[in-house]
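Every protein chain except one is present and positioned as in the full complex.
In order of appearance the chains are A and B, and numbering begins at 1 in each one.
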Amino acid sequence: MKLRSQHTSGGLKMAGIFVLLALVSTAFGQEAAAAATAAAEAPKYKDLAAFAESPGYSIFTANNIWMMLSAGLVFIMHLGFATVESGLTQSKNTVNILFKNTLIPCIGLLTYALVGFNLMYPGADYAGKWFGFAGFGVSVTDDVAALTDVYNAGYTYWTDFLFQAMFAATAATIVSGAVAERVKLGSFLIFSVIFVSIAYPITGMWKWGNGWLNTMATPFYDFAGSTLVHSVGGWGALAGAMIIGPRLAKYRGGSIHPILGHSMPLATIGVFLLWLGWFGFNGGSVLSANPALVSLVLVTTSLAAAAGGVAAAMTSWAVLKKPDLSMALNGILAGLVGITAGADQMSAMSAVLIGAIAGVIVVFSVVFFDKIKIDDPVGAISVHLVCGIWGTLAVGLFGNLKGGAQIVSQLKGIASVGIFTFIFAYVLFTLIKMTIGLRVSAEEETEGLDIGEHGNEAYPDFTPSHKS
Amino acid sequence: MKLRSQHTSGGLKMAGIFVLLALVSTAFGQEAAAAATAAAEAPKYKDLAAFAESPGYSIFTANNIWMMLSAGLVFIMHLGFATVESGLTQSKNTVNILFKNTLIPCIGLLTYALVGFNLMYPGADYAGKWFGFAGFGVSVTDDVAALTDVYNAGYTYWTDFLFQAMFAATAATIVSGAVAERVKLGSFLIFSVIFVSIAYPITGMWKWGNGWLNTMATPFYDFAGSTLVHSVGGWGALAGAMIIGPRLAKYRGGSIHPILGHSMPLATIGVFLLWLGWFGFNGGSVLSANPALVSLVLVTTSLAAAAGGVAAAMTSWAVLKKPDLSMALNGILAGLVGITAGADQMSAMSAVLIGAIAGVIVVFSVVFFDKIKIDDPVGAISVHLVCGIWGTLAVGLFGNLKGGAQIVSQLKGIASVGIFTFIFAYVLFTLIKMTIGLRVSAEEETEGLDIGEHGNEAYPDFTPSHKS
Partner (left out) sequence: MKLRSQHTSGGLKMAGIFVLLALVSTAFGQEAAAAATAAAEAPKYKDLAAFAESPGYSIFTANNIWMMLSAGLVFIMHLGFATVESGLTQSKNTVNILFKNTLIPCIGLLTYALVGFNLMYPGADYAGKWFGFAGFGVSVTDDVAALTDVYNAGYTYWTDFLFQAMFAATAATIVSGAVAERVKLGSFLIFSVIFVSIAYPITGMWKWGNGWLNTMATPFYDFAGSTLVHSVGGWGALAGAMIIGPRLAKYRGGSIHPILGHSMPLATIGVFLLWLGWFGFNGGSVLSANPALVSLVLVTTSLAAAAGGVAAAMTSWAVLKKPDLSMALNGILAGLVGITAGADQMSAMSAVLIGAIAGVIVVFSVVFFDKIKIDDPVGAISVHLVCGIWGTLAVGLFGNLKGGAQIVSQLKGIASVGIFTFIFAYVLFTLIKMTIGLRVSAEEETEGLDIGEHGNEAYPDFTPSHKS
């Protein structure tokens, strides 16, 4: 559970090319008091050399290794998203998708450094509220504290920032899939910047920054982000898909015309990388290398993924008559999203059930959204929103925390985060649509966004051979 | 060396959708005695909080990190297998191969949780025998023991399960390559479930579960599974390829018609991922982060891979006149399989020689199996069975354990595991062939299994461009 309240950074060090945003920075700046509080509470090693000689240094180092590694694993999820999304879409839009998914983690890191981190973890004095901000930029006001166990028992300030920043960008990537093959590049990038740097950290703070969802009598529980990451991305995806409308050919003449992807190997590579990355996404959310908790979390995560994959494959076999690869792949992702809220609270058996149910849900959900003509090229809404809600609810139905009061808290969290995020994304997409426009022209959509937006192609000199 | 005998779990917690298998569970259930024994032998930290304060906690945590990471690395080998196998086969069968290779780790994890883990590590009271079973399902009868150094000095119960489970599924994946492009999907999945959950753990127990191969006067030595994993998969592959017969076009008119793969980049990605994964496969088989042993193992593993790649490339250059990429790739895998049995017992020089010899062997082996008309689309039999045998023998010829008595023990292990596994696989494939059928129709084989088995294609909307 990613609650931290001792975050004490501040400063204006990294305004960089984001000068405009910096203009409002004077409104925020109370980090000095917070720093004093944190220092008073944690009087351990204030001296790096002394810390390195202390008995706690080697466990701190081990925890920090695990957290850095987790940051690396979450990073590789962005390659997973890039390959899943490009694999499940047409080759005429591949460059565009790769470009978006390459830029998103770049933008995510920079904006999280500038504002996101300090919005999400505003520090002790903001705790328990709806909004807080610890100032622009990342820096270490008291270097030694941030790099010893004064800041945090498990890892350094910089590891914390990196792990959280890698997380943040995933929310925008999820949206990308739902509006793929028709969204204007610049418009989507503007959406991403604002969504990742403002919307995601605000609801994230409600729980992980010790906001109101964490200080309720029965706290909302979301271990690694079924709601705070996946459904946030999913609500953005839903708003985007609704406003931008379906791809031209999809529901032509009132019936559903499947638009198939261009490379199932790419999609499969992506799902495996996402599963691997989830070792860090969930395993790192323990926020230490605690052997009991982390190894349990990896087991529940993997069993849920496995059960989701098998269940979705079987469901598609039964419902669609033949076993569908993209359903099996989405089933794995569904299982992963489903277990994320309670990965540290479940038995192996509960993890299998949660994952299997997610795998069944995702198949019917994909069919459902197609029926109501919400066109989601990669199934992002079904995987991240629907199974994110399922996983969040599952915390009240299975495992250590199950019970009526917990279910109510889970519903509060789902609803409050959902309402805020959906409205935010809906308004933002609408504003973009009304101003610079959200969707490429029909001609460009037909020709492909690779030529239209980039003047590139994905496979320009590709000449397969046929000498069978 | 993966011997453990203090495994004391049991219970029926995860029967789930595998109800049928559970009916026989009453035959097994003596885990109580084993638990008592283990507890008596290891009276260290029975209390999690006390353990976290103990001086051994940080080395335990470091060991556990390495083992969790190794589990993740072995997991990514499944993506390696998926990409190698789909890369080296025709694009009309790609969805089918990706589907199999995606489902295999899912099925492997679930069945290993249900029965495999407790068949392979039945606990102290079964040690030294041919068969044992500690009951259905994974769970922790004494939570604290399983999560402290009472269970194991190096890692938790859950890490142990995850690492072993990721291993188990590799055996089925190896078989997949040899029967690719003609096996019925359902039939192969049934084979996989039974092979992974029954055959692999039984011979695995003979050595790693402290069975008879481990309690002989001169114990059989197989560090990380040249025999217990790779040749087991290889024997299954040989049985499968013999029973299912060659692909239609392969030996038409009595001569050999090469059927080429569809994507060498995919195959190359796969081999690199497998090499990386072997850092965990071999490095994790130390069962701790012991700095002396693990770093030696990574060096011998990488040098053998490198030597195998160079040797196979040179051999193919000499024999086939031109340097063949797929041979170089298989040479790397051959070197990796070859070093696996003795990776912790070899000098750098011995590792280079073992890998180089494996790289030469694999080229001639591939040619040999083609000559005797056993059709193995990806060379799985040559890589995993032939080089698995070579690596196992090499333990008696090089390194710390070399000597006549060891060679005899290695031959006993190779032969006993081989006879059991080959007969098991042969009978199982034959039964499947006689009942639901093993092979798709000639029409489906010609059209491709992607359409026939899945109704999907791998590259449906792929339109490369040609504006050179």
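Throughout what follows, contacts are C-beta pairs under 8 Å (C-beta built on N, C-alpha and C of every residue); 3 or more make two chains touch, one makes a residue touch a chain.
All figures in this text were calculated on a predicted structure; none of them were measured in a lab.
Colleague: Considering the complete complex, identify which of B:48, B:144, B:259 or B:407 is in touch with the unshown chain.
Modeller: Candidates B:48, B:144, B:259 or B:407; residue touching the omitted chain: B:259.
Colleague: Give the residue, chosen from B:115, B:306, B:366 or B:414, that touches the chain omitted from the document.
Modeller: Residue touching the absent chain, from the options given: B:306.
Colleague: Touching the hidden chain in the complete assembly: which of A:263, A:301 or A:421 does that?
Modeller: Of these options, the touching residue for the absent chain is A:263.
Colleague: One chain isn't shown here. Among A:138, A:224 or A:354, which residue touches it?
Modeller: Checking the options A:138, A:224 or A:354, the one contacting the hidden chain is A:138.
Colleague: Can you name the residues of chain A that touch the chain not displayed here?
Modeller: 13-14, 16-17, 48, 55, 57-62, 64-65, 68-69, 71-72, 75-76, 78-79, 82-83, 86, 94-95, 98-99, 102-103, 105-110, 113, 137-139, 147-148, 155-159, 161-162, 165, 185, 259-260, 262-263, 266, 269, 453-468
Colleague: Can you list, in ascending order, the chain B residues touching the missing chain?
Modeller: Residues touching the hidden chain, for chain B, are 55, 58-59, 62-63, 65-66, 69, 73, 89-92, 259-265, 268-269, 271-273, 275-276, 279, 283, 289-292, 294-296, 298-299, 302-303, 305-307, 309-310, 313, 320-326, 328-329, 332, 347-349, 352-353, 356, 457, 459-464, 467-468.
Note that only the chains that are shown with their structure count from here on.
Colleague: Quick one: report the Å distance separating chain A from chain B, using the average Cα coordinate of each chain.
Modeller: Here chain A and chain B have centroids separated by 33 Å.
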